[in-house]
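A short worksheet on the structure shown next.
A single protein chain has been omitted from the complex, and every remaining protein chain is retained in its original position.
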Amino acid sequence: MDITERSTQRFENGTDVMNELFPEEVQVGMRYIKEISPDLWNMIVSFGFGELYAKNTLTMAQREYVTLTALITQGAFDQLRPHLYASLRVGLTQQEITEIIIQCTGYAGFPKAVHAMGIAGEVFKNYEAENAESK
Amino acid sequence: MDITERSTQRFENGTDVMNELFPEEVQVGMRYIKEISPDLWNMIVSFGFGELYAKNTLTMAQREYVTLTALITQGAFDQLRPHLYASLRVGLTQQEITEIIIQCTGYAGFPKAVHAMGIAGEVFKNYEAENAESK
Amino acid sequence: MDITERSTQRFENGTDVMNELFPEEVQVGMRYIKEISPDLWNMIVSFGFGELYAKNTLTMAQREYVTLTALITQGAFDQLRPHLYASLRVGLTQQEITEIIIQCTGYAGFPKAVHAMGIAGEVFKNYEAENAESK
Amino acid sequence: MDITERSTQRFENGTDVMNELFPEEVQVGMRYIKEISPDLWNMIVSFGFGELYAKNTLTMAQREYVTLTALITQGAFDQLRPHLYASLRVGLTQQEITEIIIQCTGYAGFPKAVHAMGIAGEVFKNYEAENAESK
Amino acid sequence: MDITERSTQRFENGTDVMNELFPEEVQVGMRYIKEISPDLWNMIVSFGFGELYAKNTLTMAQREYVTLTALITQGAFDQLRPHLYASLRVGLTQQEITEIIIQCTGYAGFPKAVHAMGIAGEVFKNYEAENAESK
Partner (left out) sequence: MDITERSTQRFENGTDVMNELFPEEVQVGMRYIKEISPDLWNMIVSFGFGELYAKNTLTMAQREYVTLTALITQGAFDQLRPHLYASLRVGLTQQEITEIIIQCTGYAGFPKAVHAMGIAGEVFKNYEAENAESK
């Protein structure tokens, strides 16, 4: 049993999860990491998505509650955008997302919640436009 | 219509929410804030619990997903303990809570997740002991 | 006594405070939040400005000492810009503001202070240009 | 002109500032740093207090507005205690301090403000007891 | 090829790394996590130590430069203690460690550096006592 073989399975789990969370065009945007550091890319896919997200102990929707909140609380707004798309894809409603952000006002302060809400507004608009087109 | 009267209703909403979330002995521990600053206490009850939590757009369980994650991500461990109790009271299972903490490893790093898990372990033990007693 | 009525007074207090802090064009920029989430907008106006800022226990200038420092320390630079304008409007001098930022080097580190000072430089220039125009 | 000589003056400025801010017993508690790292101690006294605080562009009271807020926002609660004493010594009232903490609820979230208020309550009690004794 | 088998190898790598970094008594202290969440424990050993640390692209000493700095910068002081021991075991000198902490004053502010230096002082003393005993 060699290391390559072992990695393959977790990597495949991670790829499946990423396909569920992110549309192809978002994944294209994430793959620049692969060019700079294949090792980091492998960890993102195999550990991040292949281990954390692939555990079926929480639903994808429940995991996105955690992810959105962690991103807002630490002010990691560039990573918030793809996860807002992912949240909508795995079934969170726009109202659920705005409530998560509003709940953050009390725990992470207004400035981060306001910043997050601005990004959510843009994502909601784009998501609706894309879904209208695809019909 | 005077200000005292207006505050009463939000304050009552907040008191109801706190009774749902926290057992009496935890609330006793929180009330030292009232002695130091009645204004901060009023904001905690009227805004924090009376406005944020009292909105029925998310369930209490969903709100605790956000709260636990925000507390872990910012390292606010002294406030994590009462909210772990609250999470169990509003229906989160021990497994859901440990999964929320594990999901945080990827987004807030291992040190904060490990710290949180240690506290969760203590809370789980105490909660079980109390529930066994009360039978 | 219905909920709408109760909200009105705090909302009006908040509107007065916002008019004192922010010029009309800055407020226009903030109102996109209202489109995305009327609830968050209401909390910003009624709680943030109508309760926190409206308490006359500190001057507006003293409150901005706290606000500027909290924004710099958490790296919330997109919200720093409107509060730098507000600080100048409620009477802080450019020297007071640069000293607040310099004091932050010791407590929040040089990177955040340097970032903040760059934004302050832009705001000072624009503020002077606007005030020169309006004469 | 040797380096030792040059350092002396800034170090003396810093010592004067520390005597103004902290009572002897608090300074004793801070001096354990000197045993572990004379270099860090020298920077604290010469840069922190001898340069930042010694600039007479803000009053000590204004500097403590910044310091308290920066400590609360980053959750540095072990350093908050001596600076709460310092704030009272340089003239901030208990009400000013509780208002600074309350203003932080909106910008840094409730958990950090609640934690800070608990510590402030202890410091206020001790400070009053010490001042009553000394009469 | 079953999942248990695959995990074994990474877990063994992680166990080897942990034996290099931490003495047995520190590891005993860490294993309470295993009781609460075997899944988190497995990720700590297999991913944290078995993947991140086990890569031979940096020396253990270089990795501890990163770890100590990341812990100080985020204020994760309860995890700092075991990693200060680990740093000494993989060859960092006391002077290197105090310099890492001093370098952090400029980038993470004095409060976190001072807190870290106090803990380092205790660890240095204990480490010397243990090494003197074992001779």
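Some notes on this structure:
As written, the chain order gives the labels A, B, C, D and E, with residue 1 at the start of each chain.
The rule is simple: a residue touches a chain if its C-beta (ideal position, glycine included) is under 8 Å from a C-beta of that chain, and two chains touch if they have at least 3 such contacts.
This structure is a prediction, so every number in the text was calculated from the model and none was measured.
The chain not shown here makes contact, within the complete complex, with A, B, C, D, E. Only one of the listed residues, A:14, A:50 or A:75, touches the absent chain: A:75. In the full complex, chain C contacts the hidden chain through residues 75, 98, 101-102, 105, 109-115, 117-118, 120-121, 124. For chain E, the list of residues touching the undisplayed chain reads 47-48, 52, 55, 57-58, 62-63, 65-67, 69-74, 95-96, 99-100, 102-108. Residues of chain B that touch the chain left out of view are 105-111.
The rule we apply is simple: only the chains that are shown with their structure count from here on.
With contact taken as defined at the outset, chain C and chain E are each touched by A, B, D. The pair from A-C, C-E or A-E that reproduces the interface of B-C, where over half of the contact pairs by residue number are the same, turns out to be A-E.
Residue numbering at the chain C/chain D interface overlaps substantially, since over half of the positions present are found in both copies. The greatest centre-to-centre distance from chain A, using averaged C-alpha positions, is reached by D. Separating the CA-averaged centres of chain A and chain D is a span of 42 Å. In terms of their C-alpha centroids, the spacing between chain A and chain B amounts to 26 Å. Computed from the mean C-alpha positions, the centre of chain B lies at a distance of 31 Å from the centre of chain D.
Residue positions of chain B with contacts to 2 or more other chains are 39, 43, 47-48, 55, 70-71, 74-75, 102, 105.
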